[in-house]
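Only a single protein chain was left out; the remaining protein chains are all shown in position.
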Amino acid sequence: MREDLIFSYERENRAVVDDHVSGQGCSVYMDRTRLADAAAMMLEAGYALDDITLLDVSEGIQGQYRFTHWDKQDRVTIRTIAPHDEACFPSIAGVYPGADWHERENMDFYPVNYEDHPNPTPLLLPDDMAEEHPLEKREKDRVSYFDIVPGQKFIECDSDHMLCSCALNLHSAKKDEFPLRCIPELRFKQPDMPANMRLEVEDGDFYSKHFETTYSDDRLVLNMGPQHPSTHGVLRVVLELDGEYVIRAEPVLGYIHRMHEKMGEVKTFHQYLPNMGRVDYLHALAWNHAYCLAVEKLADIEVPRRAELIRVITNELNRLSSHLLWWGAYLLDLGAFTPIMYAFEDRERIMDLLQVITGSRLTYCYFVFGGVTCDVPGDFAERTRSIVHTLRDRLPMFTALVTENLILRKRVEDIGVIDPSMCRRYGATGPVLRGAGVAYDVRMNSPYSVYDELDFEIPVYDGHDAMSRYMVRMDEMAESIKIIEQALDLLDGADDGHIIKKAPNAGFTPPSGEAYAAVEGARGKIGVYVASDGGKKPYRVKLRAPGFSNLSLFAECAQGTLLADAVSILGSLDLVIPEIDR
Amino acid sequence: MMNFAAIPEPALRLVLCIVALAVFIGLNGLLLVYMERKIAGHIQRRPGPFEVGPHGVLTPVADALKLVGKQLVAPEGADKWLFWTAPILSFMPIFVLFLPIEFGPNLFGVETNLGLLLILAFAGFNVLALCLAGWGSNNKWGLLGAARAVSQSVAYEIPLLLTVLAVAFMTGTLDLGEITAMQGAWPWQWNVVTQPLAFVIFFTCAVAETNRAPFDVPEAESELTAGFHTEYSGMGFGLFFLAEYAEMIVVCSVATILFLGGWKGPFISGPWWFLVKMYALLTIMMWFRWTYPRVRFDQVLNICWKWFIPLALANLLLTAVLVKVF
Amino acid sequence: MTIKANIKQTPKPEAGFLGTLRDTAKGLWSLVVGLGVTGKYFTDKQVTVHYPRQTVKPVSLTGYRGHIELVGKPKNPGTARCILCMKCMRICPSGCISIKANVEKPPKPPQTEEPKEGQAPLTKRPEPAPKKGKKSLAKFELDYSLCSLCSLCVTHCPVHSLRHSEHVYWAEMDKKNLKLDLLARLKRSVEEKS
Partner (left out) sequence: MAPQNPLTPAVTTVDSAMIASAPVQKVVDLCRAMSLWPMTFGLACCAIEMMAAGMARFDMARFGAEVFRPSPRQSDLMIVAGTVSKKMAPAVVRLYEQMPAPKWVMALGNCAISGGPFKFKGQYGIIEGVDQLVPVDVYVPGCPPRPEGLLEGLFQIQEKITGRRWWPLPEGFEPSPAGPDSAEVRKPASGEPETGKEGS
């Protein structure tokens, strides 16, 4: 009965607007056969792909494709469902190349297939875990989708929203025109290649073997990572080199996959908080913030103004420390050893300050539902002011030592050209997108917290190259200082407590529902999707990591560059690998 | 060191000289390692080695002894013969390089009127060693590093030679002793005044020749892990390390002789002036390393072929004309 | 709403012959400027804290959370305030706290067990069900190697029986030593003081 209902929703291509409830803009339910066309339409309309989430409910596996428009304040989710015994979706990687990784990730975690996927290999899990699907729910754990989203929350969209017409168009086409072939043995398909053309590889692991498909005498296949100084952790990039030129690059992920999404389902809402400090340990507070915002949206918690201000201040301090580390590490990639030392000097000061209130130096667990764990001490404002002043005074030194340096400029100018269309296709956000000349910042486009009361600029550079991304981050540091100072001024007037009176306690169970919250992290748009069935534990947590999308364009961006430039591009994307692998 | 000119027998003199040089290179290597780490530390506002011995002076000694005591590993599939030849080959020619250098009045190993040529010729050996190291270790990073090293060294030898030639034109000799002798004690009597461009080019090329930052592309840490010596452990790595520092000493010595008046200096000339000048140049080299980002590999070659060689040629031409005119 | 985007032009090398020349000159000068910056810092004061001889305490260690510790009662510092509500154990995300209680028969309040259990908390006991008899803390173990220092146990403790230690200089050669018996630690710290 219910199953009928959910499938009927799809057949009718209903658009549902529930932004204020779940933070997802409008949701469109459609039949999975039409997905590829819908994606093409979305791309044409200028939407960028945020992420692809799967939700395992008793009706089947629901695919949620989240799109964002950069200019309109619009977030669209296309939802489609596939029954468990026929879990197969058409791949939209042909339209949005960024979907490639999202789909591969989903194939790792769920027993689903994506038809016509260009490269159906495991992404995050080791290749010998192909038969295990850790996020697949047991039969008895599954709940109905309507337990998560009660029927009354579906509000029909009667507007002339683009998607409604898009849905109508699709509806008018006959269903038979989009046949879906479900091939269960789709995974691990080796590309068809004549045997004599295949390079015989005796050693190397699954990924190297999978990578080396064509035969050529003068090509060198090189494994950069998982232990390599410039991959900032354990990213591995398989490179095909012709001399020093990169012919093909393929990042291999999963070396620090820490099961964050699985942990979301086995821990309670509170217990999941410390994980948020460890997804992206350089801008941990942004993840704290996104998760708390999502859960607060779910449980309809209003956060006191003072708490919001503290959140903004600490968040921006954290952004400063993250950018400082990036600056140093990037210069380290480019071969300068000293800048990172100067950057850490300032970073240490910021970390000392954050440590006073959060208790740790980088893996913060400071925000809780309804506020922050503790109020700032009395001398906090004064200390913060003096620290950001010191930093502001040092920024010109950074410019003199590095930004204007001839050698650096030659290393970053016109390197790693990423244009807006590429960002759209891959879903890149953050400084990568702003370095491509697109003014998109979650703080500006869909303001959260108290950002809309503050006066600051979103630096955007139109150069599309590594230099632009570099400049965006350098300018953002100055803007963060501005934000902090203004928020500190406002903090004196706000004395409604650092946390709501009846803060959720250990037995906290938010009502069932789903919520999505996005914040602007140092690396881009951080999105947290939480679905709850009314239990103590989240039913599903999806973390949309900006680095994941940003890295996915590396393969295209690095093609034809020099090895040294590839390193420079990797650095300019500002990667934190645990965030990508989650 | 002692006055070698007083010893008549060339053979004995040579043996003594090599022993003295070995000590000199070893001591200077340790000193340079210490100096580099201290300079790096101070530039980065930290003390650098500090606790091992007073102000950490024993740290390089500990490093050296540790490297000696390390297990030697040759990777599977490496050409063992080439693999172990390479570090030795990189270190051995260093002795020859030191022989004609005149550290003080009559303080040199071999008196030869082709000293400069000898140094330039044997400096080329190092490339061979790096090439063998990269090729022999059966490592892709090593191979890339070796390829970079070869093309860089070959390219930079040309402007180096051209600038040296300019000085040779002026002085009319290739004998390092004579070149020193033709310069005066005071800075304005040094060749650097008449050949400033040559000095700049020579010094930059010297930085590149010794694979020092910002031209350290063959061992670019963030790109090629450790470049040609990726697979070397223990003393194999130690020898490369030592050879690099020894070469730095050689190029700075040559620069001192060619452009800065060698052991001559104001007030009391002598070997101390030589050491002061040499160490000043070494300090500048280290200062470069801890300030600049690395130049990209193709840019390294571009700088050489498109800037240094034409400039050095022009300089040489001008020198030739001027020498002819005056 | 005063957030606005500021679209700027990325600095590019100047065009034309003269521009290139100017650019090159500026670039070369920038190299000298860079040397100047590092040269200046060379002579500057160092920022290093010479660790074992000096520590960053107290200013820069404020707030740092070490592993958790039990807090003794104000009057009886050798006994933990703990009321055995087990909230900390339940909320701990990594399950690093294990608590064992002694259940005694109601008629005999004085302790007959080992001395380290101390007195059963008699004053306020809102949480545990008192029907079965008095409970007293027999064991409070922390497997620090699992802890994520999230402070959830500390903030959720109803009687403030937990705090973070300042014990941050800690390294062990044996993994077993990372399991702490907090009750024994509390005892010891009291003994040391007296």
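So that you can tell them apart, the chains are marked A, B and C in the order they are listed, and the count of residues begins at 1 in each.
Everything that follows uses one rule, which is that contacts are C-beta pairs under 8 Å (C-beta built on N, C-alpha and C of every residue); 3 or more make two chains touch, one makes a residue touch a chain.
Since we're looking at a predicted model, the values are computed, not measured.
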Displayed chains contacted by the hidden chain, counting the whole assembly: A, B, C
Missing-chain contact, candidates A:Asp37, A:Glu345, A:Glu520 or A:Asp533, resolves to A:Glu345
Among B:Asp63, B:Glu157 or B:Glu247, single out the residue that touches the unshown chain. B:Asp63
Full-complex touch with the removed chain, picking from B:Ile179, B:Ala226 or B:Ala312, is B:Ala226
Candidate in contact with the missing chain, chosen from A:Pro97, A:Pro120, A:Gly254 or A:Gly437: A:Gly254
Hidden partner sits against chain A at residues 125-129, 132, 134, 203-206, 226-229, 232-234, 254-259, 262-263, 266-267, 274-275, 278, 281-282, 325, 340-341, 344-345, 347-348, 360-363, 577-578, 581
Using the touch rule from the top, list residues of chain C that touch the missing partner. 46-53, 55-57, 64, 66-67, 93-95, 143-150, 166-181, 184-185, 188
On chain B, where is the contact patch with the chain that was removed from view? 37, 41, 44-52, 56, 58-59, 61-66, 69-73, 221, 225-226, 229-234, 237
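The criterion applied here is as follows: only the chains that are shown with their structure count from here on.
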Argmin over chains of |mean CA - global mean CA| returns A
Report which of B-C and A-B is connected by more C-beta pairs in contact. A-B
Return the distance between the CA-based centres of chain A and chain C, expressed in whole Å. 29
Gap in Å, rounded to a whole number, between the CA centres of chain C and chain B: 51
Whole-Å distance, chain A centre to chain B centre, using C-alpha means? 49
Within chain B, the set of residues that touch 2 or more other chains is 43-46, 290-292
If you look at chain C, which of its residues touch at least two other chains? 31, 34, 37-38, 41, 47
State the interface residues of chain B toward chain C in the complex, per the touch definition above. 39, 42-47, 50, 287-288, 290-292
Partner chain A, residues of chain C touching it in the complex: 1-13, 26-28, 30-31, 33-34, 36-38, 41, 47, 56, 59-60, 62-65, 87, 90-93, 148-152, 155-156, 164
Considering only the defined contacts, which chain C positions touch chain B in the complex? 31, 34-35, 37-39, 41-42, 44-48, 50
